[in-house]
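Once you've had a glance at the structure underneath, I'll fire off some questions.
Left out: one protein chain. Kept in place: all the others.
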Amino acid sequence: MADTLLDIEGLTVDLPAGADRAHAVEDVNLSLRPNEILCVVGESGSGKSVMARTVMGLLPPRLHPSAGVVRFEDKNLLEVPPAYMREVRGERISMIFQEPMTALNPLMTIGDQIDEMIETHSDLARPKRFERIVEILSDVRLPEPERIAHAYPHELSGGQRQRAMIAMALILEPAIVIADEPTTALDVTTQAQILALIKDLQAERHTGVMFITHDFGVVAEIADRVAVMQHGKVVEFAEAGEVLNRARHPYTRALIAAVPSLVPGRRDDVKIEPVVIDVRDLDKRYSSGGGLFGRKEARVVHAAKSVSFTIRRGETLGLVGESGSGKSTVARCVVRLIDADGGAVELDGTDLLVLSKREMNLYRKRIQMIFQDPFASLNPRLKVDRLIAQGPVIHGMKLEDAIERAHELLRLVGLDPRAADRYPHEFSGGQRQRIGIARALALDPEVLIADEPVSALDVSVQAQVLELLADIRKQFHLTMLFITHDLRVAAHVCDSVAVMRFGQIVEYGSTEELFTNPRHPYTRELLNAVPGKEWDIPDFVHAAGADDD
Amino acid sequence: MSLARKRVHYAGRRLAQAVPIVLGIVVMNFLLLQLAPGDAADVLAGEAGSATPEYMAMLRERFGLDQPVWLQLLIYVKNILSLDLGFSFRHNMPVLELIMERLWPTLLLMGATLLLSVGVGILLGLLAAARVNTWRDTFISVLAIISYATPLFWVGLMLIVVFSLKFDWLPATGMESVAMFYEGWDRVVDIARHLVLPAITLSLFYLALYTRLMRAAMLEQYGMDYVVTARAKGVTEQRITFKHVVRNAVLPVVTMAGIQVGSLLGGSVVVESVFGWPGLGLLAFQSLFARDFNLLLGIFFLSACLVILVNLLVDLLYTFLDPRIEMK
Partner (left out) sequence: MKEFWKRFSRNKGAVIGLLVLSLVVILAITAGFIFPGDPFQSVGKPFEPPFGEFLFGTDTLGRDVAAGIVHGARTSLLIGLIATVLAVGVATIIGGFAGYYGGWIDDILMRITEFFQTIPSFIFALVLVAILSAQIENIVFAIAAVTWPPITRLVRGEFMAMRNREFVQACVVLGMNDLLIIFREILPNTLSPIIVTGSLMVATAILIESALAFLGLGDPNVMSWGFMIGAGRTFLRTAWWLCAIPGIAILLTVLAINLVGEGLNDALNPRLRNQ
């Protein structure tokens, strides 16, 4: 078959005994053609990464392929001797990883690490090799390729490191490149550049690319064909257009339905409501180093620079930006987890920043927070009902009453009150996030600060948690400050949006206006960078299939 | 700024930072002297055997002991900073002179120990980690954990029993056979023969520590993403171990070796007194029995300075090993 590069037939990979299912990958049939990008998409635990690593022969020692064939250049890669597999790796099939910082050896220069690839697979002399390295570094559009070749990984930015990884993967012009979530760790604008780069280089070199991702937006951006995986099986495998617009399998349809649209939904008018939160000229600097004894020269980062916004009762304001933009700092200053250096945060006309610790505690229950990491945000040593009851008990409620209330809240956030007697680690990510929401609601707050509340969750779980937040917001007429890096989520949730960059708000307006008529160039850049922005998400009826774990 | 000049600046800055630490130790020494029973006048009077109150008062005046405490402290600090560590009445010599005489044997012992423990420790750790969970790994690990629990002085005594008393292979005490008047190469060999047992004794604990550390660091590094990257490049396992893993795994061992220098000096007190090695440790041991506090505090002060210096050297070495270290 000349038109297939790689043929995977009936591949099954066993999980060690005692795992929650028998196979990491089960009876997978896939093929990769030359000159195409095949996207393998699935949620966490779907087996997509294990499948990719099986092809490379890089499975962790506890996993073993138990059936099937991986055919590449007339050989079954599951049966070739290790020395042959080493020949294939790097030279014929190469790989790009998710986290370029840890995937590169911190003690070797970029040039040496690429050089190792050539040295392993060819007899080229050193000067010739260096020439090739500089050439490929400029091919992946790194500035000053010679300097980069002599740099160590920590001296480059995340995007530059990923470009260097791509250069390393491509230098021997392999037939196949396997990319395992190569843009997941990157900011959205960097992601857009890397996606464009991969697409361009693939087209130039006619490489077959197997691209592993969890993000349907990314799929829409680059895929020629798509395979959807669930619980270790391929449930749908077809041309990209087919899958994106006319998906057949209910799981695919559910996944696509869970992707928030970039077109803002209809919003209730909140203009007539009173202002609840009024932030004026908020300022925060971090100085790293320095310290009392001035051992190091202090480096000052201006994390928030005269940030001002208002939120009216019942309104949700989205604070949007890339990592390091200062959005989380602002959120933490508002609840006084961090002390701001200047400005005012007024809650119903009272400036919270000038209150003493004791006075602040009176206001604490009116303004609560939901956190990002569902695994770090709950004390692992407390049972769920105690966790939720903590707040009310601190503010003077009797323990029995608080526990009673915790049971009610669990029901409210969609959990069985019988769960109250268990510890956080017995719950899935989405369920933990519900517990976190219940804890915040236990004090009957007027204002909720949500710091990236869904960014650690799979897309189907994300949709459910967002739905829960919307319900609660309506039911309690809550005012919300919603921090997110995801413009799709912002469009879905927020009434108005403030875009942050380098500690400043660069654009601030109603969601509809900002998304349809962005004025600041950075806002436009962000919107342009959203993967799959051209894709008109089909309106599948909310199909069953994805559940909360 | 060039890298070499950066290192010089860095060293200068680090030395400047050491000043408060040195001052702190001086002040602490002064306070400890205050805690010691009696003052210098009592000691001197005791030496002389006569102690009329008039004589004592005169002595106190001469030593400034009648001054307020803060003034005494200032004078003490001034003295020490001009490297006047006081006078040892037992040895009838200035403390500094005594210490300098005994410094080189200790440095020799410590240097040999460092080389032995770090070198062999890294090697054994590597051997254990390369074949994890085999009999070789188990053997090395068991040996390490036993050595880690053995008191230094006891190892020394047992080595003397076996190698000096039983077989008479190696000398049990001293640094050289003074009576033989060896010169040149013969003298080097003689000193080396005397060095074997003390160096092995002092090394054993640290060797065990670095073996365990190296093994753990290797296993940790084998689990890193960059190892998977190297495999994905088609690099052989052997090359992965030596080019990638070992270099990364050595870093924590070097850090630990730097941290342990102070403890090594403490160990040398014990080992030198077991083997009669004429270094600072033995001097400290003797000053303990003579209750010669000036001398004891002088040794304490100088060994702290030595630790600061060695730490700086290790940190400088580190800047060669790890490009991520910023010389700020």
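Letters are used for the chains, namely A and B, taken in the order the chains are written, and counting of residues starts over at 1 for each.
Simple rule for what comes next: contacts are C-beta pairs under 8 Å (C-beta built on N, C-alpha and C of every residue); 3 or more make two chains touch, one makes a residue touch a chain.
Because the structure is predicted, anything quoted here is derived from the model rather than measured.
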item: Which displayed chains the unshown chain touches; value: A, B
item: Option touching the unshown chain, where A:L63, A:I118 or A:M369 are the choices; value: A:M369
item: Full-complex contact with the absent chain, from B:V8, B:V69, B:M100 or B:I146; value: B:I146
item: Among A:L378, A:A420 or A:I505, residue touching the chain not depicted; value: A:L378
item: Absent-chain contact - pick from A:R280, A:H395, A:H520 or A:K533; value: A:H395
item: Interface with the unshown chain - residue positions in chain A; value: 291-293, 332, 335, 337, 360-361, 364-365, 367-369, 371-373, 376-381, 390-391, 394-395, 436, 439, 443
item: Those residues of chain B which, in the complete complex, touch the missing chain; value: 21, 24-25, 32-33, 35-37, 145-146, 148-154, 157-158, 160-161, 165, 219, 259, 262-263, 265-267, 269-270, 273-274, 284-285, 288-289, 291, 293, 296-297, 299-300, 303-304, 307-308, 311
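We take it that only the chains that are shown with their structure count from here on.
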item: Chain centre separation in whole Å, for chain B relative to chain A (CA means); value: 50
item: Interfacial residue positions of chain B with respect to chain A in the complex; value: 17, 224-226, 228-236, 239, 243-244, 247-248, 321-324, 328
item: Residues of chain A defined as touching chain B within the complex; value: 56, 58, 86-91, 94-95, 97, 99, 102-108, 116-117, 120-121, 152, 154, 165, 168, 289, 295-297
